[in-house]
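Okay, so here's the structure we're looking at.
Every protein chain except one is present and positioned as in the full complex.
Lettered A and B in written order, each chain numbered from 1.
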């Protein structure tokens, strides 16, 4: 059983973030909040997210897992103003999920959990860590898009750099504590290359002023961010592209 | 002979409404105003409209029918601000229609009336009648679009309901006097199913705060609305889809 009430814009944020990774998602509804963990079909990216029950206007739930079709949720949220309240509950007798927004009511079958794997979040040792203005990262990603399919993240003790290279051109965005960086820790120089298409989608979905990027050499990155204005937290994991040396 | 002057936004409203049904239209210009009646090529929908001469800034006309290409009018109106005045007249010697907006002048041949039928508006007995906020109807239509190609209109003595059903999901919008309904009369429960694509187009074109929907069981609906802020009135007729029982 669950009976939740949540602002439309918060639900939309959850839907946008998880849609970066999968089209159908397993939500773990627990007494203290909502948990999500999913890996994308090509096993390049993962999302991990907790949404405290404080992110909801009303929250009554017994522990359970439920499968949701994110596209159907997104369609519904298009009809609604950001500040409208969405009531979201299960009708266990009919095996339906009910969503109500004002006088509009939509019911849908939960997605079968059988086909959904429960990915193990790998235990990564990432010695570099930078907290940085999200708009600077977005600028770097967009500047790289017309040049390459990949972007390099580089970190030293003093700066965080994004780099992309094409056949005859190159871009570089250098961030320091003067512009964009709040905090940085690195044992030395670190560098990894990541696919741009994933980063583009992820940084469109993240709705927080800063992100914390964890980095190592030629290794996955972990990008942490707040969800729902601080009532939740999320992280994307993204596999590197290993360059041929 | 006719010599009319009309605000661009009023003419645009007439063009948008009639474009829901046909691409070329026969306008009946009478001494007291403009009359339109047209049926769509697949005979699923009809429009009936009167625009009093009060909707015009200037109105001089002898009784006549004239064929207009709505796409050409729409192209012209894209160039103009809503409050600009369109002068619209016939040049009978050259068999042309002249449209002038400020210093811009466009002439076009009238469309041959030979191919245009003069549809008879069927005399429908529709016992249910509801006057309702147009934005609520629009919301119901949009909510149904991702689920089905059809939407059901249901009426009781107390409420008006819109319903659509997909394979595993369902939507329902219930309107009462508390939300959206101004007036409702029904002999009991009525229900008919209508094609969504027509309704989507029609409700985009209607420019009035409320509509009055007339309903019966598995029967056409008649949707009445004001045109030009009350200087005219229109109605769409839409055939039901009869469900196999």
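We adopt the following convention: a residue touches a chain if its C-beta (ideal position, glycine included) is under 8 Å from a C-beta of that chain, and two chains touch if they have at least 3 such contacts.
Since this is a predicted model, take the numbers as computed values, not measurements.
Enquirer: One chain isn't shown here. Among A:175, A:193, A:206 or A:239, which residue touches it?
Expert: A:175
Enquirer: Check the options B:5, B:30 or B:106 and report the residue that touches the missing chain.
Expert: Only one of B:5, B:30 or B:106 touches the chain omitted from view, namely B:106.
Enquirer: Counting contacts across the full complex, list the positions on chain B that touch the omitted chain.
Expert: Per the touch rule, chain B residues meeting the hidden chain are 72, 75-76, 78-79, 102-109.
Enquirer: Which positions on chain A touch the chain that was left off?
Expert: Contact residues on chain A toward the absent chain are 136, 139-140, 142-143, 146, 168-175, 179-180.
Just so it is clear, only the chains that are shown with their structure count from here on.
Enquirer: What angle of turn lays chain A on top of chain B when you fit their CA atoms, given in steps of 5 degrees?
Expert: Superposing chain A on chain B takes a rotation of 120 degrees, nearest 5.
Enquirer: Distance-wise, how many Å sit between the C-alpha centres of chain A and chain B, to the nearest whole number?
Expert: Chain centres of chain A and chain B, defined by C-alpha means, are spaced 45 Å apart.
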